[in-house]
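The other protein chains are all here in position, but one chain of the complex has been omitted.
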Amino acid sequence: MSPLSDNLDLLTPEFAMAGLAFLVFALDLFLPEGRKNLLAFVSMAGLAVLIVLSLVMLWDEDKSLYDGLLAVDSFSLFFKVFFMGLGIAIILTSMDFVENRLKHQGEFYGLLLFSILGMNVMAQSRELLTAYIALELLSFSLYVMVSYTKNSDKTNESALKYILVGAVSSAILLYGVSMVYSTLGVTKFDEIAEGLAIVSDVSPALWVGVGLILVGMMFKVSAVPFHMWAPDVYEGAPYPVTAYLAIGSKAAAFALILRLASEGFVPATERWEQWQVVFAVLAAATMLLGNLVALGQKNLKRLLAYSSVGHVGFILAGVTALSANSDLASNGVMFYLVGYSVTNLVVFAALISFFNMTGREMMSDLGGLADHQPFLAACLGMGLFSLAGLPIFVGFTMKFYLFTAVADQGYLWLAGLAIFSSLIGLYYYLNVIRYIYIEPALTGENGEDLLEEYPALTKRPSFTLITVLGTGSAAMIWLGVYPKPLIDAIESASRAIVF
Amino acid sequence: MEWAWLIPVFSFASALLIVVFGRSLPSKGAFLSILAIALGFAGFWVVLISWMGADTTTSGCFTSENTHLLTCDYERTWFNAGAVGDVGSVSINWGILIDPLTIAVLGLVTFVALMVQIYSLAYMKGDTRFGWYFAIHSLFAAAMLTLVLADNFLLLYVAWELVGICSYLLIGFWHERSSAREAAKKAFIVTRIGDVGLLVGILLIWREVGTFSMLDAFEAVRTGAMSEGVTTVAALLLFLGAMGKSAQMPFHVWLPDAMEGPTPVSALIHAATMVIAGVYLVARAFPLFEAYDADALMVVSVVGLVTAFVAATIALVATDLKRILAYSTISHLGLMMLSLGAFGVTAAVFHMMAHGFSKALLFLGAGSVLHSTEFQETGEMGGLRKVMPITAILFSIGALSLGGIPILAGFWSKDEILIAVNEHHNVAFIVLTLFTAMLSALYMGRAMFLVFFGPLKEQNEHAHESPLPMTLPMLLLGILALGFGLISFNWPGNYGGFGTFIYFLHPHEFHFEIWLGAVSIVLAVASFIAAYLFYVKRSISLDTVRSNFAGILNVVENKYYFDEVYQWTIDRVVLVLSRLIAFFDRAIVNDIIVNGPADVTRKFGIALRLHVTGHVYSYILAMAIGSVGLALFVWWRVA
Amino acid sequence: MNDFNEIAMLLLIVVPLAGSLSMMFMPGGQTKETWYFAIFIAAISLCLSLVVFGNYDYNVGGFQYVASYEWLPGPLDISLSLGLDGISAPMVLLNGLVLFGGVLVSQTVHYRAREFFVLLFALAAGVYGVFVAQDLFFLFFFYELAVLPMYLLIGVWGSSTDFGTFLRTKEYGAMKLLIFLVAGSILVWIGILALYAESSDLGAATFSLEGLGQLAESGKIDEDFQKWVFPLFMVGFGALAGLWPFHTWSPDGHVAAPTAVSMLHAGVLMKLGAYGIIRVGIFLLPEGADAWMPVLISLGTINVLYGAMSAMSQNDLKYIIGYSSVSHMGYVVMGIATLDNIGMAGAVLQMFAHGLMTALMFLLVGSIYHKTHTRDINVLNGLASRMPINTFFFAIAGLASLGLPGLSGFIAEFMVFTGTFRTYMPLGILAVIGAALTAIYILRLLARTFMGEADERWADLTDSSRVELSVGAALVGIMIFVGVWPEPLLRVINVGVQTIPGV
Partner (left out) sequence: MVDLVWFQLLSAILFVIGLYGVMARRSAVLIIMSIELMLNAVNINLIAAASHMEGTGKFSDFDGQLIAIFIITVAAAEVGLALAIILRMFKNRSTVNVDEINLMKW
């Protein structure tokens, strides 16, 4: 047993991250009202430094800290870099919005940093309590961020729903943890795997416990039937926070699920094969319902919420296909997470940009966008095509990779269902594209021109958003046509958890 | 003879040149067309002479086992279907087959085409699409010559379709007239129905024999490689094609309407050349028809006879000059078919040529009349011999020839037919044939007398004789109509008469069945006299005849209601079916089967979204139920 | 030399794709310049197509210029493999021709011209990609890429038409087209995944056509498996080929689409489906193909007759041609389903022939519509006197469509007939009848639209522009050339067909 101070340096990035967050909070106190923008740059610079730091310090590490509570391996490094990169992108995306529409800018960035810290720890944790704490760190930050525009009724409502449902879900998760604990007496993933493998009696307590832990996770990723909060919260939350919810928190939850499943469930191979199908059913229900319900949506945020539910279904299909002898599925899931995040980032960045100009968020408001904002329209269109899974964008390649993995594990029906659901998805994505490119510009309530009402529509989007959109779109295409570098990284990451 | 393929190529080249450069050529390229066909005519003589001088030692020549004639066959690969050398691959050839049948029809086509094109120079003068007219004429000549020369069924079919399209284009030449438009369409579509049979027949033969070569097919029939059933069916299918092209009942309806085209076109295509393609096809594929029990030939003769008779009756009551001629053409085509059906290949080909020259002459004469009077109804004419004497004389020669007046070409060929029918069929056939021949003389006389005799109408006094480019071709054709019959005799030297030039299996020395000849002469002369009495002297009242046969006449004047039946079929069956399918496609397949699931999915999605009620406790309820379900599910899977 | 060809193959995909991407960055609004640039790109593509077609050695046969670029090694084993055989070579050429023609006549596109060409070239790149890809992943990748731009191309630049009793908006046409085609492609996708899973079970997990082909050849792929997977490809690819009853997207799509898009759509896009059935379905699942061919050929026959009958009572020029495409693709399907070397070669030739013919027709209809703003054959009349050149070309295209000898369509249809007669004779007879039905609607169209006395409202119509004239003349020239002397094309197709298993 190693002392607590053992290898503490390997956690430097986490400490530094916490420090950075506090620094932002502290700086916030001193900066005058007009200069709060600086905080965004400080956060971004900090994150950039931390990315470099993590890469330099933790490259090729494969250590387990605190008696196996935390893992510092290439899997966690991959997600750490990914999350921090996402953090930078989210900050870039939200800067305008935060500056013009939110009060208390400093706390926003500080909370964002804390949530990233939570995400990083989620990807590292190999023990249920640690995972739970990290999860709550992320959730609490998000609760606050969701309720950020505190005078808006919608925001209030979504925050209340989020926290109530979230609290119940963490109670259920904890109850599951307690059940597993009371039967197996362990909380570490690898020990759970051992326990599951050798336990011969099928005591309901143990397996119900496992099931309830799953519920907690499924809530986080908003899988059916634990998805109902998502559309409401997405709709009510401030736009950048919606984006963050859709991209960041989901990816973090999946990082946790990946590690939990591949270290805690899959090694008990025979058992895993018995109840693998649970994931399959969840996946099937999620992808179908998400895509179907999205068909009737008019509000863009709600639409994207349901769309993300659908995508969660696809990723869950990948989780179903996790196996002890092939890393195809975990590669696929990670590739999908990255690709989906990049794509969604582009979509949200474009929508936020539009929202900054007009403050509108309905689908029909996008009418004629291609005429007065061709760049925005192109990026949004590409993003939507990518979400729909069409080449040359990453959406196609990642789906192909993931579904191949699913089919390879014998779940061809699930892959088929996933492909079918993406067809349904195509319809509503195309509907949005129809508004952007085909429908004429909307006229205001009194028949006045939208352009007159919103003169900002004729101006270019802000530089930060253009940066995000440009790099995001380029990344979307690049990952779509040449994903090899990313796949190489992912392979080394998934080796850390699979074999 | 190897170079005979150049004959159609001249005309092809001229067609192409006129289309591409026509506008900048003098006389819009008409001279090119005439030059090409003149070269073709010269080519015919070259071929004829070299065939005469050829024997089995000449390259490509041999004595056909089927016809016992010296036949020359030259072919080159056109394209390969399937890789060369593979099982099941086929090489498709361009090939020309030269035997007396080819040569005879070649002569007919090149000569009449040359005449008609020269005639057209004057006739079509000033037309806005003068160049276009000659381009299609050239194309037609080329295609027709290819048809005649082809040594395989595929090439024949190619040419067959090409002449069809030229006919379509020429009938619809004055497409501003809706009747011309409709007629063109009708002609093409009706013949196309026959073509289906032709193509199916060709493919059937191919399926059995494995090649498209006619000689191979005949060989297969002769050796019995092709079974009786298939041979008969194939022959009948080919005949279906022939019926379409040669306007046999019930596919004859297009030909009268085809008179909407310029008259020289009618002369060339719808009298002398294209319409004989069917007869040519049956003659060419005769080994298929006569094989085994020659069941197919029976069908051919019956169809021919019925056609000949029915068309003759209609011709008798038609009033439009060109339509009279058209029905006469149908009737004579029927006679040719009848002759073929009676094993009279020689007679059929002979009649084909005699009729070709005569009918071309008649049409050109009619064109001359039309050109000058601008009337087409015989009722508007009369006495024209006073203003256009040359035309009148030449037209009369043609009419007498077709009517079967001795020493004119038509007499000899008709006589051959009668002999063939008499030899191979029963009494009913010969009686009907004779009756048809009589009708033929009667309506020819009627046309001739109505147009050129009797009093000249005032409205036609300005009419005048046509210019030389029109009368000269008529004159040349007239000479042939007069004297062509002479080639049937055994002349001194090594020419033994037409029957030794073209025959099937064994040569027919010329002979003359006295009683048949006598009967036919009597009938023909009597008919002409009757016609004279009816239409010039008016000494026998037409009205009494009419009133006596009112019922029948009504049917005949309505052309036996063929057009009505077709119209009804198209309007009430084909078009209705088509609309039904189109409606089915839009309303059922598209709006229900395609849109339906999409709509249902979307509506289902819209309904499904109601499960997100907006109440937080219902979310938690769903979560609770989900938790219990999930936990139990996990447990159940494991247990 | 071979290196050069390999590079040319790669460029076939890269050039239009790069053209598409680079045009994104061109300044908007400069219609003329954009058009010139597009012509430039299309000309390069055409030259490349000619080069690879011309250099294909038909004496050797098989796949040539095979090159493989590593893309994703590892368990998935995906690489960008390219290769050309006798089936794809004519298709590449066809795409080059139609693309070039389409770009030329897009002179009339003024609205958002830049985006138009961006999408058009993306589509073209996809089509090229499908024809040269030797890997299922890339084949499918390009397949979807070729379909995707259609939505916007139709939706933005298309036209809505009110037919009195029913309305067909461009949004509807575009949406239906894309959903339908993607619905087809999901079946294909499932089939591809099933193949991969099967190959993985056999211990040779791969997407490469070559590898899978070897598996198929060695007979290791279970027959039952083949029998249930083949229909996925048959229907999936068939949907794009307009296979009955999965054809309704096609006429409606045409009605809504702008000229160049219709040209590419009917000219080459529909061929992707037929090509896919051959390349993926028959090559990889020979036994499954064998079992399903009676069904396929029956559907093909229905296509022929049903398409022709539907076309007969349409009044919109584009509907007529659209249904005629359905009918003609029926011959392609029939030819494929014969699994006979002549029939199959006929099918490939028919793809080529129909591509040119239908492209020409859409070009001309586009030109008419551009000038008269109607496509109703009851309204149009006597255009022959106003637009003689247009009429002439249309007549040639129409005649090619009804199978007139001397034009490309005849040789192809004839070969399909021969193939069918050898295998399924009764259906062959129906197909011949279908060809006769074609005459009815084509002549009806010609008579109503072009013949007769022109209305006064058409008095000011001008004939085809010089661009249209040259494109039309070129297409007509090729059609006649192929119709008169098909050997240059056929000898390539013949060796391609030779390698199809079961033929």
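Read from first to last, the chains carry the letters A, B and C; within each, the first residue is number 1.
Definition applied: a contact is a pair of C-beta atoms (placed from the backbone, for glycine too) under 8 Å apart; a residue touches a chain by one contact, two chains touch by 3 or more.
Quick caveat: nothing in here was measured; it's all calculated off a predicted structure.
Displayed chains that the missing chain touches over the full complex: A, B (touch as defined at the top). Here one chain is not drawn; of A:16, A:174, A:451 or A:481, the residue touching it is A:174. If you put the hidden chain back, the residue from A:35, A:63 or A:154 that touches it is A:154. One of A:43, A:187 or A:320 touches the chain omitted from the figure, and that residue is A:187.
The chain not shown here touches chain B at positions 609-610, 612-617, 620-621, 624. Interface with the hidden chain, as seen from chain A, comprises residues 129, 132-133, 136, 140, 143-144, 147, 150-151, 153-154, 156-161, 163-164, 167-168, 170-172, 174-175, 177-179, 181-182, 185, 187, 205, 231-232, 235-236, 296, 302.
Operating definition for what follows: only the chains that are shown with their structure count from here on.
When each chain is reduced to the average of its Cα atoms, A sits farthest from chain B.
When chain centres are taken as C-alpha averages, the shortest distance to the whole-protein C-alpha average belongs to C. Averaged C-alpha coordinates give centres for chain B and chain C that are 37 Å from one another. Between chain A and chain C, the centres computed from C-alpha atoms are 41 Å apart. Distance between chain A and chain B, defined via averaged C-alpha coordinates, is recorded as 77 Å.
With touch defined as above, residues shared between interfaces to two or more other chains in chain A number as follows: 427. Residue positions of chain B touching 2 or more other chains: 598.
Interface of chain A with chain C (complex): residues 326-328, 370, 374, 378, 381, 385, 390-392, 396-397, 400-401, 403-404, 406-408, 410, 412, 415-416, 419-420, 422-423, 426-427, 430, 433-434, 437-438, 482-484, 487, 491.
For chain A in complex with chain B, the touching residues are 160-161, 164-165, 168-169, 172, 202, 204, 207-212, 214-215, 218-219, 224-226, 228-229, 231-232, 271, 274-275, 277-278, 281-282, 289, 291-297, 306, 424, 427.
Those residues of chain B lying in contact with chain A across their complex are 598, 601-602, 604-606, 608-609, 611-612, 614, 616, 618-620, 622-623, 625-627, 629-635, 637-639.
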